[in-house]
Every structure is written in C-alpha cells, then in structure tokens.
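Only a single protein chain was left out; the remaining protein chains are all shown in position.
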Amino acid sequence: MRQALHRLQIHTKHKGLVEITTQVSAWAERQKITAGLLTIFCRHTSASLLIQENADPDVRADLERFFDTIAPEDGKRYIHRTEGPDDMPAHIKAALTQTQLAIPVASGRLVLGTWQGIYLFEHRRAPHPREIVLHLLGE
Amino acid sequence: MRQALHRLQIHTKHKGLVEITTQVSAWAERQKITAGLLTIFCRHTSASLLIQENADPDVRADLERFFDTIAPEDGKRYIHRTEGPDDMPAHIKAALTQTQLAIPVASGRLVLGTWQGIYLFEHRRAPHPREIVLHLLGE
Partner (left out) sequence: MRQALHRLQIHTKHKGLVEITTQVSAWAERQKITAGLLTIFCRHTSASLLIQENADPDVRADLERFFDTIAPEDGKRYIHRTEGPDDMPAHIKAALTQTQLAIPVASGRLVLGTWQGIYLFEHRRAPHPREIVLHLLGE
C-alpha cells in the first residue's frame, strides 16, 4: 500500500462549473495504482467540488442558475457584505455542494460512471487561483 | 492493510429513498476487516446517496417532499428538458446531496449512529438499474 499527493492549480475565469476530470484522471493514472481511493480536496470556502453530468452543457447552465436563484446576490439578505455582493452567496453555494470528493480506483482507473465529470464550482465573479489537493492511496 | 471492492446493483422502482444499509453492512462485515474505512460511490448523476434517520418513515416522506419543492418538475425553469421533466430536477437533487460517502469501520462494524441508515436516493420517476461501488480499506 502506498500513497501520492499532488496540488492541482486551477485559474478560474468567472463564476461557473469548470470541468477538471481530465487533469484529475491523468494524474491518478500516472501513479500506477491498480486499486485504491482518490480524495479530491478544495482548499477554499467560496469555490467547491461537484460530480455532475458532462454530456449536455445545458445541465451545467441550469445548475448554475438554480444556485444563483437559491442564493441570490441580494445584499439585503446578508450581514457579511464587505467582500462584495457575490461573496456570501459563494459561501452558501459551497456549503450546499462539496469541499471534498472520494472516488475509488479499480483496474487503474477512477470508477466514474459513463456520464460523470468532476467539476470545480467557482462561486466568485472575478478570476481566482484555486488549489485542489489530490490524494491517492492504494497499491 | 488490505482492500476490497464490490459493485452493488440496485434496481429502483420509482422516485424516493431506498435503504441499502443491510446490503452495505453485510458486504463490509464479510470482508473481515476489524478497523478501516468504507467508501460508497454512486456512479450516476440523477441518483445520489444520503445518510438519514431510519426510524420514522415520515422523515423520508418529508425529505422527498422538500427536495420536490426546492427543485420542482417545472419545465419553464430549465433549458435541459430533452430527457423528461424529472431529469433536470434529478441533477439538482443529486448536486444538493452526496455522490459519495465514507464511513469508518471499528470492531468490524460501520460506526453508524443508532438512528442512521444509508440510502440510495432515486431522483427519476421510472425504474432504473443503479450501480454503487463499495470500497473497503483496512486490516
């Protein structure tokens, strides 16, 4: 049993879902672990992680609109406003989605389903450098 | 330290929470791992996982109604409609719950609390074959 750790840097451009399946899978497969567990950890509280459909881009657009509706940029709702109108909605969206994901590895590959993609969900309007930690354990 | 992997097939009949605690616990206990970590991964984006109370079935009914209210089958809200009126609500409900759960194992058993059950949450109206990957690591 052995483990590997990697820090993946993603420069987001604006709000929305950024697919990172290729970078994550490629790194995991390079570790030559046949069976094990991959953990993906987002080191931020205004961006988060999500596994979602990677076929129809309309699904992403609808998901983004749903989260904008449930946590709108409406200053009157929030006390915390010093970091901009999109900051408190960002924390709420992060709380409703995932800071961390774990995906088993079998036959050297992530066991993702056919339509599953891994996404970094940027909740801020401005571009941000984001750091995702990848941890792989197995043999 | 060793690991075991299993693919659990669940045939859902309709929308709602399906308890899978017995199947998951039974498989985990058969691996004769005294201490370790169980990961449960759902290979779908219109079904998800949840740990919830398994005592009063009214809790499940109220949870299902809450998610139907927050993500209603209302075509006007969504661009993605080609797979039926229940498909985009399904993706939203999956985003709000879990694709993956991890549960420590101690003394050969999952450390679930007294009232905790593991559920597959089917979000589509029609019956679906669902595949859940179980990964156990420990000794």
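Each chain carries a letter (A and B) given by its place in the written order, and its residues are counted from 1.
FYI, a contact is a pair of C-beta atoms (placed from the backbone, for glycine too) under 8 Å apart; a residue touches a chain by one contact, two chains touch by 3 or more.
Every value quoted in this text rests on a predicted model; they were computed, and no experiment measured them.
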Candidate in contact with the missing chain, chosen from A:18, A:55, A:96 or A:110: A:96
Residue of A:51, A:71 or A:118 touching the missing chain in the full complex: A:71
Sites on subunit B contacted by the missing partner chain, in the whole complex: 1, 35-37, 50-53, 56, 58-59, 61-63, 66, 70, 96-98, 101-104, 106, 111-116, 137-139
Absent-chain interface as seen on subunit A, which is shown: 1, 3, 5, 37, 39, 41, 43-46, 70-71, 77-80, 82, 88, 91-92, 94-96, 98-100, 102, 131, 133, 135, 137
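Convention: only the chains that are shown with their structure count from here on.
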Superposition rotation for subunit A onto subunit B, Cα-based, multiple of 5°: 120
Intercentroid distance (Cα basis), subunit B paired with subunit A, Å: 20
